[in-house]
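Here you go, one structure.
Note that this complex is displayed minus one protein chain, with the remaining chains in position.
Labels run A and B following the written order; every chain starts at residue 1.
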Amino acid sequence: MTDASTNMRLKLPITCFILEIIIIILFGVLVQYDEGTDAKLWHDRNHSSHSDYDNDFYYRYPSFQDVHVMIFIGFGFLMTFLQRYGFSSVGFNFLIAAFALQWATLMQGFFHGMHGGKIHIGVESMINADFCTGSVLISFGAVLGKTSPVQLLLMAIFEVTLFAVNEFIVLSVLGAKDAGGSMTIHTFGAYFGLIVARVLYRPNLDKSKHRNSSVYHSDLFAMIGTLYLWMFWPSFNSAITAHGDDQHRTAMNTYYSLAACTLSSYAMSALTAHDGKLDMVHIQNAALAGGVAAGTAGEMMLTPFGSMIVGFVAGIISVLGFKYLSPVLESKLKIQDTCGVHNLHGMPGILAASFKCLLVSVCVTSGFILKLPIFGAPPDTICFEDSIYWEVPEEETGHGNQLTTVRTEETEKLSS
Amino acid sequence: MTDASTNMRLKLPITCFILEIIIIILFGVLVQYDEGTDAKLWHDRNHSSHSDYDNDFYYRYPSFQDVHVMIFIGFGFLMTFLQRYGFSSVGFNFLIAAFALQWATLMQGFFHGMHGGKIHIGVESMINADFCTGSVLISFGAVLGKTSPVQLLLMAIFEVTLFAVNEFIVLSVLGAKDAGGSMTIHTFGAYFGLIVARVLYRPNLDKSKHRNSSVYHSDLFAMIGTLYLWMFWPSFNSAITAHGDDQHRTAMNTYYSLAACTLSSYAMSALTAHDGKLDMVHIQNAALAGGVAAGTAGEMMLTPFGSMIVGFVAGIISVLGFKYLSPVLESKLKIQDTCGVHNLHGMPGILAASFKCLLVSVCVTSGFILKLPIFGAPPDTICFEDSIYWEVPEEETGHGNQLTTVRTEETEKLSS
Partner (left out) sequence: MTDASTNMRLKLPITCFILEIIIIILFGVLVQYDEGTDAKLWHDRNHSSHSDYDNDFYYRYPSFQDVHVMIFIGFGFLMTFLQRYGFSSVGFNFLIAAFALQWATLMQGFFHGMHGGKIHIGVESMINADFCTGSVLISFGAVLGKTSPVQLLLMAIFEVTLFAVNEFIVLSVLGAKDAGGSMTIHTFGAYFGLIVARVLYRPNLDKSKHRNSSVYHSDLFAMIGTLYLWMFWPSFNSAITAHGDDQHRTAMNTYYSLAACTLSSYAMSALTAHDGKLDMVHIQNAALAGGVAAGTAGEMMLTPFGSMIVGFVAGIISVLGFKYLSPVLESKLKIQDTCGVHNLHGMPGILAASFKCLLVSVCVTSGFILKLPIFGAPPDTICFEDSIYWEVPEEETGHGNQLTTVRTEETEKLSS
């Protein structure tokens, strides 16, 4: 499966090299250690009253690592549910996340206060960069299987930049509180992705329909992603809240919101799915909606009681979205949302916020730029297929052919 | 594979909704933030001498997250070794854990001291709730493949309640020390599960025998579970010990106990298994027995020397149990212990304690209630099969059939 238009031999290396060199130069010019990471600043400050054990590293880094696992393992494996798109799900997730966190360091530093013309970085900026990256990966979920890595890198440039602007408006200008980033991360990422998916609408996508589904072991790989997102969501929501009771409370509220959400997701899945059987898509996604929903208010004295109600409702809404809203989105609004990010990140996030409208036009622009034919997007006939961009072991291609043969026979039977 | 008696369309949603609504109401009435999570209490207390960095969150939360990973990834994936029961292993583990941790918060709060009629919660109660959940998941291992999700939720209600009573008796009334919960968690969970398995004995289970085994990749998935349990067991045993040297020492003792146990498990596996080859079942389970065995005394000045002897012996006993005791348990005592929890959690735990007898009658009662035909248990012919409760991707069913076809042909060849 090779085609001149999807060939990445020059497009991907050139894009990566140019972006990375620009980033390195900007880091050289603009970026400095903050007082927690700079030897001189830390020891000057330390001289007076602080000990080395007071370094913020010890109070943020474990949360940072949990968030980091969510970004690379959580999002990466959540998307491996597709039968022939596992390399791309994990591998493109890896690439665009590694890029986005660097670009986010620059954009967030630029918009959230330079110090004497310099961006100061430490563990807190690393968490913020990972958060912004999360937003890009949510959008990736909406366009999964239909985009080339070059398109994804471009999308990341636009989205990270816009994310920093949006975050600045929501948090600094409007003064809103959004500890777990329901508004700035999830809702933003979901609707950005949906708008891009709309602009990239493919009327003939059903030609790739047989690949847009899971196989047994691909669903188990996806559960690795789901569970890491679920387990570490308390760390995500509490990672940059104020130290002390705030951080403690946020983590606990999220823990109970997720637990309640899991029960309502399973209930709704059995209720709505075929023959009363549970649907892996619901379990992999809806059970996480409680984390999104608890994101904005998690820091407050919400009480576990309040958190559980929020999570309970989020699970119900999310399953209903997968069941009834996603087909409508595709047929009426022409939005092909591969991972159903609208149901996991969009609606649960919207429970908390709706400041996004003014940014829509910019998103549309991004989508149209991505649509230019020069970025090597796959044709409709071979979406959701690793072998366009990856070397796939040979016997598997054979296996794929077998599957195709079986399916072709079935198709012939149906059409005869 | 659909059948009216195993159909979950109404049974599962009704059970989940009722349970979750009861829990939410009880949380609303009974549960409050503790002084580490309550804004007012913390800042009042803080006023005097404490800083925000003294919040127990920073000294317990990393251990909590390790335990959390053991509960959802460790136990969940450990049980994915069955060839056609991966969705259920991970998925039911997820469901009953999410339920059990909420119910445990209430039951443990109720038995371990109310404060002015209220249950106070924070990171320590979250760890305790996860511990109690671990006990339920151990029991799940014994009945794996033979129970419906509704039965499992019922089992969790009984077991969590009894767990809190047992914990109260062992720790408060008898005043025993049990940092890593060998007695309260592992031995209790194992024997509870075994008694339930005994009551649910299925004389015709060999009809599902061909499903009660692993395939190549299912064993690799199970190793993810094994390794997370193994790596984080030091955190499990030390998560709620006293701060300072106690917590430090407990983690280290467990680390060395597990290392010694791993060597003796591999040795015994090669010695007892077919042709001197290692058996994945032993590696996946026996290598963990050192963690259970070091649980009770881990906090004490056991010395690494003592820990390693305990772990070394536990590994030997556990492999011998899998090899020689499990078949006897099934044929003589009619206990069909799917995961061999007796060998991993039961016997190593019994090395430390035997306070469980007085609770046996209650367990038997639980088992008989679970046996009522209304909960949708699978028939003997289709145990260990995901497609009863899950939507399984279509081509996999085909793939399964192909395999079966091949096997049937082979069998015919052999018998002709």
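One rule holds in what follows: contacts are C-beta pairs under 8 Å (C-beta built on N, C-alpha and C of every residue); 3 or more make two chains touch, one makes a residue touch a chain.
What you see is a predicted model, and the numbers here were worked out from it, not measured in a lab.
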item	value
Per the touch definition above, residue among A:T80, A:T184 or A:T338 touching the missing chain	A:T80
Hidden partner chain, touching residue among B:D130, B:D279 or B:E385	B:D279
Full-complex contact with the absent chain, from B:I21, B:M231, B:L333 or B:V362	B:M231
Absent-chain interface as seen on chain A, which is shown	2, 7-10, 12-13, 16-17, 19-20, 23-24, 27-28, 31-33, 36-39, 41-43, 46, 52-53, 55-58, 61-62, 65, 68-69, 72-73, 76-77, 80, 86-87, 90-91, 94-95, 98-99, 101-102, 121-123, 126, 149, 217, 221, 224, 387-393, 395-396, 399
Sites on chain B contacted by the missing partner chain, in the whole complex	54, 58-59, 62, 66, 83, 213-217, 219-220, 223-224, 227-228, 230-232, 235, 242-249, 251-252, 255-256, 258-260, 262-264, 266-268, 270-271, 273-280, 283, 287, 301, 303-305, 308-309, 312, 403, 406-407, 410
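What we mean here is this: only the chains that are shown with their structure count from here on.
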item	value
Between chain A and chain B, centroid-to-centroid distance (C-alpha), Å	31
